[in-house]
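Here the complex is missing one protein chain, while the rest keep their positions.
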């Protein structure tokens, strides 16, 4: 192992939705984390949907994610896909040995370490079955207290920040009081940066629950993985066989 | 309800791998099922991989599957995606109210009705975690005895039919004797038509186990769904919201 | 395999409750499904209870079911036991190689293919633990959202059809709204024929959920099994050993 | 509560297989347990199979069990059905408020208190799925290490006692060494009295595992239930509704 | 085996909280069970907390429990740790071959035999995750309907007996009506003796549910274990290796 003390981790961030403005926006959101030990390479896909709010959107975003992962993998130490739905994360692990982390699966896994059960508070009710299916696949469905939603679509999240925050707080409080959640996971990376304010809203109700903001959680875990020299198992994610494939801008 | 006695079901078949020869090949495989009550519309995707043997191949096949589903949905009564991995099946259900069935999820579900536990006998070991993940998501992991494989890739299945059959029989017998399987599911639609011969091989060892051939199982279930007027729930698979999306030949 | 195009399936229906009037009644209920591809042989047990509303009734019905199954098996292609509780279904599979399907286990299994979670809406609360126990045994308890009931006993189902329908609709709507069901299963074959009207009631509340009517679902699945040449595993359901047994009108 | 010190428990034993010789045989097996605090009323069913080795035998035994339970309930403090398959136990709980215990469900439940996982060592392989289904229903499938069998049918158990014992010991040792069992449950009440010798055989291999003999385990638990004033829940096992029922010698 | 008829069981009771008054108090609570077949040796730990209401209290009580178990094991036939949290029970099983039973794990296991699901009604909400964790470890979490609490701390249980009883009854009724419990388990041995009155309160609401009082349940099960010659598995609970250990008054 090299000297940990000065090790720098360069984390690639893939925005899996079209819209060039997201490259700068997410860079700004993460700027407070940068320094001698951590920097970012933020890129946005060039084909796919404007937002991901279901299985169809997710499916359309994946080829674009694979494009970007294929391009950036040689230049970074770890890659985070910036969407709670983890589009393309498992497929991407087959095409690179650089650790690829989803904001969703990483954060829900970490949540299980912090308390008895967690709830996911997200944007739309249609995402409930997707979150539950993912937890079932991961084996942690029994640790999921509930999935709650603000009913504000992704593309309207910026429209009224105070209403968004008050809806997140309201649903988080219900998750604790009615569903037995002891930990809150924000279920959309469009909510990045709001975790601390939701935690404060819970605290005002004397509810001492951690609130996990998926993008920074996945970033810090990416740093930890890099420092530890860990990546996904080549047995679970072997390299794809050579064969004819069309429709790929990326290089596997 | 209309008169069931003369009801005809037109089943659309989507081949989720590139290669125009598959359109005729699969049409031939299914011809014996056609008649007054059932006919087929077989189509093959025009972008994607030459075969599906992992998450990366699966991800690349999905947009092509969605293209074909979008095109054929108005002209058929039910749609079957002709791959045990069910690429795009759940996403497709969001863009049509015609029932969309996967060869894999349908067949494994039916298998649970026929005996205590089932094993999947498939092509490559890399598919094991994918089958287990799907069963975990469906809730039937406890009914899966094992996943076994012939170690013959999809594109070599036609090369030596006798060796293929003997490998399938060998692994099926081990699944029963060593893993406790009471039902065998062939885990690749490239094996279509071999179920009866595998069953006979088991019978020669005095092992009376049903062997499920996924494509015809999914087709007959599609007919049953159509006759019963059933399709997937609009609550689980709501129509996607209107938004900007690139890279779609299909129309949702 | 013989020519599928003209294959006819003769489905034996066993009514597992005494009352000769049920033979004609159920024949009438199923008449709309008959035609060149499907016909029925409906028979009613001659010893047992007047209705099945618990474990004791179920136990008393079973010997009568085995009588009828033993008699009709040589004359039919598949057998459906016409009760959501599936009395005698597993025992019957030990005495015939003709597929024997329960209305309950078949329908709940099919329900898992159509949406995220299903609820069973049935007659009496005492059936809740029986449905849950069956789902636990089948491995699909995690897919069951709830069991709800109309509180109208089986023998009073015909008394006030409009009240019955309105109670079914009411509980189905609650199952969706309060319990998270995405699919509704009618939990008693005394409700045969009401599925479409319950579905319409849900639709009027903008709830797009399939409603499964167990008897026709099991019948169409019986047809599919026959066409596919599938029956239950001889490894799970081996023939009983020869030994002294009293109290059997039937012949194993 | 009355004075525990002199409380006497009269346990009714139901032999669920025809053969009048079993009444005396089982009485003899249990004689060593009798005394001031415990006595037995052993009865044998008069209709049903000569032994229970599957679902069909089980189904045929149940009406006879209900006959005997109905008759003996007013005269005893607790009832034990003397078969590991628990035929009629749950149905019987609906017709009496006297505690009704199965040899199988009671013993497997107690086994979970004594060590990490248990194996059932029984007579025939066909019983494996039945034991697993019961554990699934009870929720303790994860505590079951394996089901092993001697391959000696019930009616031949007396033929060669030394071979029987050596087969039981052999399979019990394999259950510990190969399957990870820490507790052994004898899976047939035809094996009553052999527990101590199997335990000794394990001890000779330095395997310190308890061996549970189902009939005495259920009897002692019946005594405990009676002393504690406990019986099965009337909410799970409500009395059957009044209705027409034929084929009943017993009175509910 | 010796003659069961006159076998006497001496049960050691360990009070895992400091306070010498508990030795007499618990002796009095159990006096009604004593007689020719059963007597008690009640001892109280001399270091640890005044009550156990969480993981920290539990951890502090354990060394004291091990002290007492080590001392009393040679003089008794079975040992019951008198706290629903089972402090030190598993550790104690490593230092003696005398059966060691917890009031909690024994009672919840027995509860699964009496009805469909059980609820635990206990003192404080902080105990909910501990009860659920224990059920998860035991494999019976699916049988637990809910954990409810009176919100009266252990050390105030004696302050207002009527309020305590009314709170227990109230929560037990809610457990049945709202959570689907069919069996009630009192979740603290500070509630010893109240089971019958809670059962009567349920009965007044026409709710026929057994109510389990953990200390006598564990005692009677200890008697049964002793009579059956059963103890915990030496494979799960092997004797500790010889090594340096400080801070032990007890002798392993």
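For reference, chains read A, B, C, D and E in written order, and residue numbers begin at 1 within each chain.
Assume contacts are C-beta pairs under 8 Å (C-beta built on N, C-alpha and C of every residue); 3 or more make two chains touch, one makes a residue touch a chain.
Given the structure is predicted, the values throughout are model-derived calculations rather than measurements.
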- Query: Out of all the chains shown, which come into contact with the hidden one?
  - Reply: A, B, D, E
- Note on the structure: Touch assignment to the omitted chain, from E:27, E:54, E:193 or E:229, lands on E:54
- Item | Contact partner of the left-out chain, one of B:49, B:129, B:210 or B:234 | B:129
- Note on the structure: Considering the complete complex, of D:19, D:35 or D:142, the missing chain is touched by D:142
- Task: Using the touch rule from the top, list residues of chain D that touch the missing partner.
- Result: 116, 142, 180, 182
- Message: By the contact criterion defined above, which parts of chain B meet the unshown chain? Give residue numbers in ascending order.
- Response: 128-129, 132-133, 136, 141
- Where does chain E touch the missing chain, residue by residue? 18, 46-51, 53-60, 62-64, 66, 88, 90-95, 126, 129, 133, 136-137, 139, 153, 155, 236-238, 240-241, 243-248, 252
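The definition used in the following text is that only the chains that are shown with their structure count from here on.
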- Which neighbours do chain B and chain D have in common? C
- Message: Comparing chain centres built from Cα atoms against the global Cα centre, which chain wins on proximity?
- Response: C
- Calculate how many whole Å lie between the centre of chain D and the centre of chain E, each centre taken as the average of the chain's C-alpha atoms. 26
- Query: What is the distance in Å between the mean C-alpha positions of chain C and chain D?
  - Reply: 31
- Name the residues of chain C that each touch 2 or more other chains. 116, 129, 133, 136, 139, 141-142, 182, 236-238
